[in-house]
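Heads up, one of the protein chains got dropped from this complex, but the rest are sitting where they should.
What follows is subunit A.
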Amino acid sequence: MASQRVLPQSKETLLQNYNKRLKDDIKSILDNFTEIIKTAKIEEETQVSRPTQAEQDHYEMHVRAANIVRAGESLMKLVSDLKQFLILNDFPSVNDAISLQNQQLRSLQDECDKKLTALRDEIAIDLYELEEEYYSSSYSLWDTSDVPLCEAFRRPDTWTSPDSSCSSPSEEREEVDGAPDSNPQHQLNGHSTASEKP
C-alpha cells in the first residue's frame, strides 16, 4: 500500500474538493430520487385541499427532478476535471506515452537511414562502373597523367597496400582524398591537384 504523498496544498485541496463533490452529487441524486418516489405515493386527504396538494406535489417533484439533473451535470463536470487532472499529473502514463513516442520516432529514423545507406551503396557501385566506362572512352577530358579511379584501383603501385583490391569505391575515394601526398605525380578522376588544368 503506497503511503500518502506529501502533496502541495493546492493539489491536495483540489483532490479533497473532488471527493466532496462526488459524495455530494451522488447523495443529491439518491435523496432527490427517493423523495420523488415518496411523493408519488397516494396518501390520505389532509387539511389541504386536493388541488393545492397536487400543485404542491407537482412543484416539489419539479424541483427535485431539476436537482437530480443538476447533480448529474455536476458529476459530468467532475469527470471532465478528473480527465484534465489525469492528463497533466499522471506521470507514469505520461512517461509511458513519451517513451513509446520516442521509440516510434527512433525506429522511423533508423529505417530511413538504413534505406539511405543501402541506396548510397548501390549508387556507389553504379558510379564505379560508370566512371570506368567514361574514363576509358574517348569522350573523357582527363590528361594522360590523370588516373581515373578504376585505373587507380587496378594499379597496385598506386596504393600503399597492394592487397587492398576488395575495398569499395567510396572507401577508395576517401582513402585517396585523405592521403594527398602518397603520389603527387598522379591526379585522380580528372580533378587535378596540381596547378595545371585540362
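Quick notes on this one:
Note that a contact is a pair of C-beta atoms (placed from the backbone, for glycine too) under 8 Å apart; a residue touches a chain by one contact, two chains touch by 3 or more; residues count from 1.
Everything below uses one rule, namely that contacts and distances are computed from a predicted model.
From the set "Exosome complex component CSL4", "Mediator of RNA polymerase II transcription subunit 11", "Coiled-coil domain-containing protein 22" or "Serine/threonine-protein phosphatase with EF-hands", the protein name that UniProt assigns to the chain left out of the figure is "Mediator of RNA polymerase II transcription subunit 11".
Across A:55, A:90 or A:121, the single residue that touches the chain missing here is A:90. In the full complex, subunit A touches the hidden chain at residues 2, 4-5, 7-8, 10-12, 15, 18-19, 22, 26, 29-30, 33, 36-37, 40, 61, 65, 68-69, 72, 75-76, 78-79, 82-83, 85-98, 101-102, 105-106, 108-109, 112-113, 115-116, 119.
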